[in-house]
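Below is one structure; the comments refer to it alone.
Shown here: the complex without one of its protein chains, the others still in place.
To keep things simple, chains are lettered A and B as they appear, and every chain counts its residues starting from 1.
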Amino acid sequence: MDKFWKIIAIGVLACVLVIALTPYLWILLTSFKGRLDILAPQPTWFFTPTLANYPAVFIDKDYLPLVFNSLIIATGSTTLSLLIGAPAAYVFARSNFAGKEDLFFFFLTTRMAPPISIAVPLFLFFTMLGLTDTIYAVVIAHTTFNLSLVVWMMRGFFAEIPKEIDEAAMMDGRSKLGAFVRVIVPLAAPGLAATAVLCFIMSWNEFLYAFILVAFEGRPITVGIPGLITPHGTLWGQVAAVAVVATLPILVFTFLVQKHLVRGLTFGAVKG
Amino acid sequence: MGALIATPALAALAMLGLAGQAGAWSLEEAAAPYKGVTIRTIGEALPPLEAMKKLAPEFEKQTGITVEIEMYEHSEAVSKVMLDLNSKRGRYDFIIQPHRELGKFVTNGHVEPVETFMASATLRDPEFKPEEQLYQGLWKEISWYEGKPYGFPFTALTMYEWYRSDLLNDPKEKEGFKAKYGYELGPAQDWKQYRDIAEWFTRPDQGLYGTALQGKRHEALWYEWLNFLYSYGGDMLEVKAGSECGPVVVNSPQAIAATEYYKSLMAFSPPDTLNYFWDDVMALMQQGKVAELIMWNDATYAVAVDENASSVVGKMGFDLVPQGEGGKVAQVEGWTYLVPTSSKNKEAAYLFIQWMMDYDQQLNQHLNGGATARPDVYASAEVQKLPYSQASMGSNEVAKPKPTIPQSSEMTDILVRELSSYLADEKTAKEALDQAAKEISELLGSCAPMKYPVQ
Partner (left out) sequence: MMTAVNPSPRGTFLLDRGASLPLLLPATLLVLVFLVGPFYYMIYTAMTDLSFANPDQKGAFVGFDNFRKLVREDSIFWGSFWLTIRFVVASVAVEFVLGFGLALLIWRFIERQRLLTTLLLVPMMLAPVAVGLIWRLLLQGDFGMVTYYLRQFGILSQASAVFSSPALVMPTVIAIDVWQWTPFVTLIILAGLMSMPRSPFEAATMDGAGPWRQFVDILLPLLRPIIALVLLLRGIDAFKEFDKVFIMTGGGPGTVSELLSIYAYRVNFKNWNLGYGAAVSFMVYLVVLILCSVFYKAVYWKTAGERA
């Protein structure tokens, strides 16, 4: 009986996978098609592939540096988010003070404002500081937005680590900071990995602030995509090529970290 | 147009005499103080800008001034400039913007009048005479505001009729058409013909449609609709120039008639027509799926000449927008060079702009997908060879201005929303236009009373 349900389950999951992956597969195929194939009335699954789209957008249009820009911004903001957010989460997990839960809720509220709303004020503020058109503005902006996620998730992870470990580490003669860095953080590594992946994805895929705050030379891939929509025709082949390349690093990153990803979430981060 | 062949030599001598110089003006000399400077600009990522990018190194060789060009999608280019100008950051030394934004820039003090530079003998090239060398109507609408020039046209765009010449000239089609409608099949000259042709060629089972409306909730809808509005003798405001404010007439009987006719063409349009903007109808024509369209003059290369993108190369014909009560009309649209007040290298920027407006650069740019505002470029042999030159020239002569006042983008937004609602059957044409008229009148204030008040 169990076997029967298992087969059903596998069937359902197979269908779900097909639904989830087919659009991406289609874009992959599209990136190798010429314009006439892309616009054909009947979907062409078999066609003569062309490699022209990739060099056209990455070399002729000079989009290759954009990939590196995305990488720099996402890595920078993820690192900064973890560096600043993890200690804060640790405090929530390990201390009690008046207004602790309110402060925690406050961190959540930072997620609630629609990005549009503070776009212009933030732009004016960064301009005042002279940081617009540098990488720093967007990294700071992304970090600020990701903080709520880091604090929320890491609090749960740290809470899972028994307090005896903290005490044991301190008794070994370490300072509180040393205990944190040398002992607690490695134990929470799976959680950090999971949080890092989510932060990285969100920063990599972000559009509005990257568009407003970054100079033309430093713009990431997401900002480059609309430039391929023109009144003379959207260059679908090139859009597809950019979409494929934009997703590859994330896929690779997640595959590398997958071992920790679910295990990390498993360890109770989701307890909030 | 007649002053095209003004005697340059005499004029130049006169200028030199006025300037009191012994030698002739040269670009190298004028640019000498700015050697080594880098100027930066921003524009829409399209062939004309790409052509400019390819020409820039030549300017650099002659002057030592480097030009950096940022290319963005249409609305991104506008947003970036607004943010830059309003924060007075001064990142851009000159900008290329849609002419409809001019009102916002001028009234908020963001751009320099071009006279500042043209009055300077050191900067001004005596050979450059925009008052003779450009289509005056276009220059005045694209780059002037309230009687003062602020730049020169980067592109001078308009819309006109595209049709499949092979279909319209086919003897069998001609026979059948004449039998059904009683007159010769040819490019539509008025709206009845346009409709008949659309109806005749709507054959869904063959994958062919008469026409395609750009019905998406997007500016493309407003641009397309304007052709119908003007042609029916309607307008948005009763004014003579784009920078004027005047009575709101967008809900006049002519406007309502134009709009209802416009919607009636949906019957001869593919099913996804409410999802189309210029991109999709372009693709349809390239795939040979529609017989006629109202489309842009600068997109013609990709459909009539480029074989990698279009399957109807050599089968395209172009003509003016069909005529209604309003007679021969076309709309003015264009991107203009402007120099921000916050620019850090205004003179160097002006020199580059002036150089780009020269005949050779304009010809080069036009042949590479541009849309020049110089009649002499249109008259050149190379340009005359292109299939759409006649239609472009004809349209340039009868182009009507559209609002460039600061509230212009909000006006467009209101109209796009109301028109889209009407097309989606959410209200009648009269309701949509009345609502638009009401909101526009409120938006503009006392200078724009409603000429056709809503009961």
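The definition used in the following text is that a contact is a pair of C-beta atoms (placed from the backbone, for glycine too) under 8 Å apart; a residue touches a chain by one contact, two chains touch by 3 or more.
In this text, all values refer to a predicted model and were calculated from it rather than measured experimentally.
Colleague: From the list B:27, B:274 or B:450, pick the residue that touches the absent chain.
Modeller: Counting the whole complex, the residue in contact with the absent chain is B:274.
Colleague: Hey, which of A:143, A:195 or A:230 is the one touching the hidden chain?
Modeller: Here the residue in touch with the unshown chain is A:143.
Colleague: Residues on chain A that touch the omitted chain in the whole complex?
Modeller: 5-6, 9-10, 12-13, 16-17, 19-21, 23-24, 26-27, 30, 38-43, 84-85, 87-88, 90-97, 101, 103, 105, 107-122, 124-125, 140-141, 143-145, 147, 151-152, 155, 158-164, 166-167, 170, 176-177, 180, 201, 204-205, 207-208, 221-222, 225-226, 229, 236, 239, 242-243, 246-247, 250-251, 254-255, 258-259, 261-262, 265-272
Colleague: For chain B, which residues touch the unseen chain?
Modeller: Within chain B, the residues that touch the unshown chain are 75, 79, 82, 86, 104, 107-109, 204, 215-218, 270-276, 280, 283-284, 287, 289, 406-407, 409-410, 413, 417, 420-421, 423-426.
Keep this in mind: only the chains that are shown with their structure count from here on.
Colleague: Nearest whole angstrom, what separates the Cα centre of chain A from the Cα centre of chain B?
Modeller: Taking the mean C-alpha position of each chain, the two centres sit 40 Å apart.
Colleague: In their complex, what parts of chain A are in touch with chain B?
Modeller: 34-36, 39-41, 120, 123-124, 127, 132-133, 211-212, 215-216, 223, 226-234
Colleague: Touching chain A in the complex: which residues of chain B?
Modeller: Interface residues on chain B, with respect to chain A: 42, 44-47, 70-74, 76, 79-80, 83, 87, 89, 91, 207, 220, 278-279, 282-283, 286-287, 296, 298-299, 301-302, 308-309, 311, 369.
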